[in-house]
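Take a look at the structure set out below.
The complex appears here minus one protein chain, its other protein chains still in place.
Naming follows writing order (A, B and C), and every chain is counted from residue 1.
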Amino acid sequence: MSGREKILNRAVKEIKDGMCVNLGIGMPTLIADRIPEEFDVMLQSENGLLGIGSYPKESEVDADLINAGKETVTAKRNASYFDSAESFSMIRGGHIDLAILGGMEVSETGDLANWMIPGKMVKGMGGAMDLVQGAKRIVVIMDHRNKYGESKVKKSCELPLTGEGVVHVLITDMAVFEFTEKGMELVELQEGVTLEELKEATAASFIVRESVK
Amino acid sequence: MSGREKILNRAVKEIKDGMCVNLGIGMPTLIADRIPEEFDVMLQSENGLLGIGSYPKESEVDADLINAGKETVTAKRNASYFDSAESFSMIRGGHIDLAILGGMEVSETGDLANWMIPGKMVKGMGGAMDLVQGAKRIVVIMDHRNKYGESKVKKSCELPLTGEGVVHVLITDMAVFEFTEKGMELVELQEGVTLEELKEATAASFIVRESVK
Amino acid sequence: MSKIITSLDEVLEQVQDGASIAVGGFGLCGIPEKLIIALQEKGTKELTVYSNNCGVDDWGLGLLLQNKQIKKMVASYVGENKTFEKQFLSGELEVELVPQGTLAERLRAGGAGIPGFYTATGVGTEVAKGKEHKEFDGKTYILERGIVADFAFVKAWKADPFGNLVFRKTARNFNPTVATAGKITIVEVEELVGAGELDPDEIHTPGVYVQHVYEGKTYEKRIERLTTRKEA
Partner (left out) sequence: MSKIITSLDEVLEQVQDGASIAVGGFGLCGIPEKLIIALQEKGTKELTVYSNNCGVDDWGLGLLLQNKQIKKMVASYVGENKTFEKQFLSGELEVELVPQGTLAERLRAGGAGIPGFYTATGVGTEVAKGKEHKEFDGKTYILERGIVADFAFVKAWKADPFGNLVFRKTARNFNPTVATAGKITIVEVEELVGAGELDPDEIHTPGVYVQHVYEGKTYEKRIERLTTRKEA
């Protein structure tokens, strides 16, 4: 199983029946297909749709119906459309149960950086800064290391922050961490990863939950 | 012509074709019937209706359709319904061209008191404080004197204020005043009233526009 | 995961003495009749109620007043109610009068995760006393706080099983605003429709704000001021 597969398979377990969920652009979007069919889950798209359906058949394509990644989509049963102010009232007001977002860096205090790299062209934060402050639970998914093999799980973020102390759960291809009052806590190792390997690969300090030892 | 008739006849002249207008509860509501039929005027009701129609025929009465005075009404062509937050966005955001409100006292600096009398049971300000701050133009209509013959047009209000320096036009049974940078300015005398009578009946200091002299 | 409930009693079990409740309606129009009656029967006390009005003596929130269940009332206009007057004058009832637009905006802000906002409404009046004043572009405004209530009681016209709501005419009023401001939002409707039967473009309140939906029977819908013109 690829690292990405491991991440997605673990991430989907965060989604419970009945939840309203926002999946970030990119890798998080792929989680949609893995949600158990028997679940009643409403996916929110911050441009103004609660109840994202599958991609349309070619004959169903509608330029007036896109998701936050600007992809053509459909709406599922019981969906609703609304304007952008309403959409972020939902998000900021804590009415979205869960947001799953991609990350560039996560710090041991739960800071998240995922919107810009200094020196590179700035694209903008879109709705990410609103989501990390508003959704009830923030799950970040990302590769544990960058392409140079350096830890993306840091003592403190080097990239500009998206939010400070906002991450509840971090899921990487190596492990799953929760951020609690105790600090950053390892709660699961991905299959085939040892605690020693993880410590080697991680710049952040973390505590190890009893169940993992 | 009764004092009330004079007030209503003069007040309706403040309404121009194409305006969106809020008429306060009580005497201002009576202005609706005097708006020229050829005018396209939309009356706003702060409970959530733009485009108040006439009172319903008995067969048309609908408990779900009332005005801010809790009277059953109808909706006219091109009307819209909306929620209370939206209704006051319209008002507070300056999208209502004109509000005509009743008054208990008006001061020479344009303060308005129209919501409570100390010692009497407080009923509440309803939407009056929002209207006086939000509507583009505030016209107050009231009798010039109270039942004891005392001036309701004061140097400063004795009753608790609804708004400070908010009145643009004051129409009484004796005169019409505008509030400008110059101060309170007499712009019209009601028929049959002399300047001397007005001065006698008015506690406030006012200047007299050239055209009235 | 249907949100439909067939009895209000069970869900009202959650409403404990001392709870705060935001209640929809304007006058007697669009009030959650059934929820108010059920709460009267339950007898929960020491309530803080946010609602534009407080009903009349024998209907709407007046029923909870009569039953002495309300400790504090936050409203913009309370003029139609003798019970209210008595309890207020005797000091039994605490009252906070809030301009109507400020009340609507405070509920909207609470629901939208906005803890405070500035408004010119009330500047220079008793409403401004004790509140932070701030100038923006040369004009003075006061700081008002968002309201989040433990519960929201909402009356809608139609709902689907996800809790998407549609309101009718001016019975909409505070209902959609209140629906966003409750930690637990309970909605009573005249008609429950099947999944997918509401047009997604015409939904006034998305179901994300709603926890429970109850279909009420035979709405009384009292009229406060019946005004008519002659039949032509």
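Criterion: a contact is a pair of C-beta atoms (placed from the backbone, for glycine too) under 8 Å apart; a residue touches a chain by one contact, two chains touch by 3 or more.
Please read these numbers as outputs of a predicted model, since none were measured by experiment.
Looking at the complete complex, one finds that the omitted chain is in touch with A, B, C.
The chain omitted from view is touched by exactly one of B:A11, B:I96 or B:L112, namely B:I96.
Of B:G24, B:G51 or B:G103, it is B:G51 that touches the chain left out of the display. Only one residue from A:D143, A:E164 or A:E188 touches the chain missing from this view: A:E164.
By the touch criterion stated above, the residues of chain B touching the omitted chain are 17-18, 20, 40, 42, 44, 50-51, 75, 77-82, 86, 88-96, 133-134. Remark: the residues of chain C touching the chain excluded from display are 105, 109, 112-120, 134, 136-137, 139, 141, 145, 166-169, 172, 200-202. Contact residues of chain A toward the unshown chain are 45-49, 54-59, 61-67, 69-73, 75, 81-85, 87-88, 91-92, 111, 121-130, 133-134, 160-165.
Note that only the chains that are shown with their structure count from here on.
Ranked by C-beta contact pairs, the top interface belongs to chains B-C. Annotation: 35 Å between the Cα-based centres of chain A and chain C.
Within chain A, no positions touching two or more other chains are listed. With touch defined as above, residues shared between interfaces to two or more other chains in chain C number as follows: 108.
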